[in-house]
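Excluded from the complex is one protein chain; the other protein chains are retained at their positions.
What follows is chain A.
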Amino acid sequence: MSARRIFARPARFAAIAPYVWMVLFFLVPFGFVLKISLSQTAIAQPPYEPVFDLTAGWTAIRAAFAALGIDNFKLIASDDLYVFAYLRSLTVAVTATALLLLIGYPIAYGMARLPKRWQAVAMVLVIVPFWTSFLIRIYAWINILQHDGLLNQILLALHLVREPVVWLSTDTAMYIGIVYSYLPFMILPLYATLAKMEPALEEAAGDLGAPPWQVFWLVTFPLSLPGVGAGVLLCFIPIVGEFVIPDLLAGSNSLMIGQTLWLEFFTNKDWPVASSAAIVLLVVLLLPLLLYERLQRRQLEQR
């Protein structure tokens, strides 16, 4: 296809643009990571071998290919450290996502029922934290949660506790941080589905004899499931790989996979093992995505 024809058909160009993007910024880097994950660590620059040298000739490249192996994956599978890190990441992600859904749904529902002009205001309020750097907000939480921080001051002033509570370096602090940071990603897709739902549907359910809680469970909630799915994925996937929040707010006795990865990469300088861990994480995360896609397709087929 000549350049002229590409520009003559902007629609076709637009259709291939996402694929170009995916190849350039996902598939190619993924290929690098995959290659490193199959290499062995070495005290060199870069710190692994073999290194493909395209100028070295055909035989050298074939030898490099032969040197690749799955030893790193075997190591990850056999070492409890990694298995526990994955399990902890999944536990944290499931718990945090459940908390986010429980907190985010009522907020999104309330927003969708506000008068139109107030909905815009509520929307801005949800997004406004993004105007401050994520890192600064997490440091602010350290400040609030520390021994003589705001939270303990309030609790003491209200005589709810007799001495300051230890918040920092606990899972509670980490969950506070995660829920706080990811709440907008849960609220926004939920709000979008709930806001476009026809109010007459809830009225019809009430008219047909359903008390308010049944109206919610039989009509509102099932119809908001696409928003629930989107919100859950938007939160669950990045939380599994979360590094900053657990590193700053949680204790160091049990690590999430993101932290383990970081340690391998920067402290142990073991790029191949870190790359293997990243690939395993990707596979773990692909599962819920594929499941969600299957579910959506089945819903479409039912129509």
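Please note the rule applied: a contact is a pair of C-beta atoms (placed from the backbone, for glycine too) under 8 Å apart; a residue touches a chain by one contact, two chains touch by 3 or more; residues count from 1.
Here is the rule we go by: contacts and distances are computed from a predicted model.
Undergrad: What name does the UniProt record list for the absent chain among "NADH-quinone oxidoreductase subunit J", "Thioesterase", "Spermidine/putrescine import ATP-binding protein PotA" or "Transglutaminase-like putative cysteine protease"?
TA: Record says "Spermidine/putrescine import ATP-binding protein PotA".
Undergrad: Any idea which of A:79, A:207 or A:293 touches the chain not displayed?
TA: A:207
Undergrad: Which residue, A:69, A:106, A:222 or A:251, contacts the hidden chain when the whole complex is considered?
TA: A:222
Undergrad: Can you name the residues of chain A that touch the chain not displayed here?
TA: Interface residues of chain A facing the absent chain: 198, 200-201, 203-211, 214, 218-219, 222-223, 302-303.
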